[in-house]
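As you look at this complex, bear in mind that one protein chain is not there, while each of the others sits in place.
Right, chain A next:
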Amino acid sequence: MSAATVTTVPDAPTAGPLRALLRRPALAKLVLLAVAAAVLVPLLHAKWSGGVWPEALTVDLTKPLGSASDWIIDNRDSHPLFVYFLGHLSNAVVLSVRGVYLVLLALGWTGVTAGVTLVAWRVAGWRIAATALLSFLVSGVLGMWVPTMQTLALMIVAVIASVVVGALLGLAGGLSDRMFRLLRPVLDTMQVLPAFAYLLPVVLIFGIGVPAALLATVVYAAPPMARLTALGLRGADAGVLEAVTSLGATGRQRLLTARLPLARKELLLGLNQTIMMALSMAVIASMIGAAGLGDRVYQALASVDVGAALAAAVPIVLLAIVMDRTTAAAGEKAGAAGAAGPALLRGWRGWAAVAVVTAVVTAAGRLAGSTVWPTGATVAIARPVNDAKEWMVDHLYSGVPVVGGTADWAAHFTNWVLNPLRDGLTALPWYATLLVVAALAWLIGTWRTALTAVLAMAAIGVLGVWKPSMNTLSQVLAALVVTLVIGVGTGILAAGSKRLEAILRPVLDVMQTMPQFVYLIPVVALFAVGRAPAAAAAVVYALPAVIRITTQGLRQVDPAAMESATSLGATRWQILCQVQLPLARPALLLAVNQGVVLVLAVVIIGGLVGGGALGYDVVTGLATGDLALGLVAGVAIVCLGLMLDRVTQPTQRRTAKGA
């Protein structure tokens, strides 16, 4: 990883080794760690030798978790906690989703399409409105109208709930320092958790069904809202606040008239992220009964029908793109201050027009007698898509001249990269692993991040899942390297060419929002069951973020620096290596950080295609209702995610203090 290159202080005249050490904090940290290691390692080694975490230091949670799960099942229909609280929660979810669903059905396909298009037009302009219109028509043509409405109903309720919960938490964190200190690490952590880890506990309490799916979605999607609300409130311009205070505003007035409006951009960004995360959960939550489009994808997966899965996935991708563009445009407008728009239809009049037109179109649709998409007007794409997939697999699987088939690549990748890495990590003594983690995290962050990372790793050991975790870790690292090589390479090319970037944009959008379940099956067909397809799927999922961040980072390099380099006669390659890449280092580190989190999320899902390790344990826990197995694996994933995040997270948090 790129952590070793973090701190390079310009060479200083050496004046005594101590001074030199103080001047190079990275070196000082390493020396300190080495000393600690020299003392501790012999002790630990003498007591518990061997590579794997010692048996004596583990805690077996099978019994207590098993009985907890039994207790819940036996008391779910009688205990007051369930009957008086969770039951109502669950009822409220069912009622509100049903309400929204009925409204959507009542509007009919004409009303919903018109309404969404017009709102998109009001908020984000006609281009995005056209995208929205097209998206809903495509959903209908694919024969997915009803599932799309089910997913939409679920998403509307989930997003509203997430926004309310997130905004309340964010408000608390934004106004109180103590709350902020308390919330920040929790929210930072939740941001890196793979969605898979949330499913099991929710299912156990609420049972399979929409309430469980919705609550898992809210837990997953609320943190970005909370985080950005808090940051937005804290980032408010101190000068403005002081001016407002000096005008004699009360606390509430200050909040409503100054701080919240000033944080509008962050709030809208939070909304955007919440929507995207909720949508990405739509398919995964179908494993616990979310119904709608996700369920169609999941059922198609069960019958190995890629075409049918794609037909259900396309509306998800389109929904995601429309929502993303709309909220992003709203955010940009808020930033630009003073909303533009057609002069005639500004303000409330515009919205009234939207309402009227929607009502008229709805009525027209009803009069025409079709509230549901007409069955005649659908196109079945499953067959051609499946044929295309077969053709691709037939021609790529093996025997391709010169480069070899995908099956050969997968075999080489497994034999030469994954196996040695896994065996190496497993054979590496556990204390050495902890030391490496500590060193990496400390070099790149603070002693706090290092401590968190080490404790997270230790927790994995204590839970007794050291070995599968090392297996998962090896897959993550291997996939990460591939992602970074391809992603940074593509990012450099895209940064150099506007046209390439424009071509890439829709491709990346699709890759980012396409439910992973859709490409799991073709990936198995190409790479054979095992860890290789899991890694391949992870690469596909993590690439867009890495490419985007790299491109942006390189673009933002000060043009003056590049110009002066050019005038000094540097070649393009020299400029790239010696000016652009070093200056874009923060962006590249961020790309690594994002990449690692995304890769982990998919490597876990890879449990469904033979990835084994922690992902398989989570899947098994879900499929067999085994709380002990699933929850322990889930917690281990959380710890792994936490560790990987801390090890790759640059020290931006130092600067973000105070408000």
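Basically, contacts are C-beta pairs under 8 Å (C-beta built on N, C-alpha and C of every residue); 3 or more make two chains touch, one makes a residue touch a chain; residues count from 1.
Throughout what follows, contacts and distances are computed from a predicted model.
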{"item": "Hidden subunit of the complex - UniProt protein name among \"Ras-related protein Rab-5B\", \"Cytochrome b\", \"VWA domain containing CoxE-like protein\" or \"ABC transporter substrate-binding protein\"", "value": "\"ABC transporter substrate-binding protein\""}
{"item": "Among A:Gln191, A:Asn386 or A:Gln552, residue touching the chain not depicted", "value": "A:Asn386"}
{"item": "Candidates A:Ala120, A:Ile284 or A:Val524 - the one touching the absent chain", "value": "A:Val524"}
{"item": "Residue of A:Pro54, A:Gly235 or A:Gly625 in touch with the missing chain, whole complex considered", "value": "A:Gly625"}
{"item": "Where the missing chain touches chain A, by residue", "value": "73, 76-77, 82-95, 97-98, 101, 150, 153, 168, 171-172, 175-176, 179, 203, 206-211, 251-252, 286, 288-289, 291-292, 295, 298-299, 301-305, 307, 382-383, 386, 393-394, 397-398, 410-411, 414-415, 419, 520-521, 524-525, 528-533, 606-612, 615-616, 619-620, 622-625"}
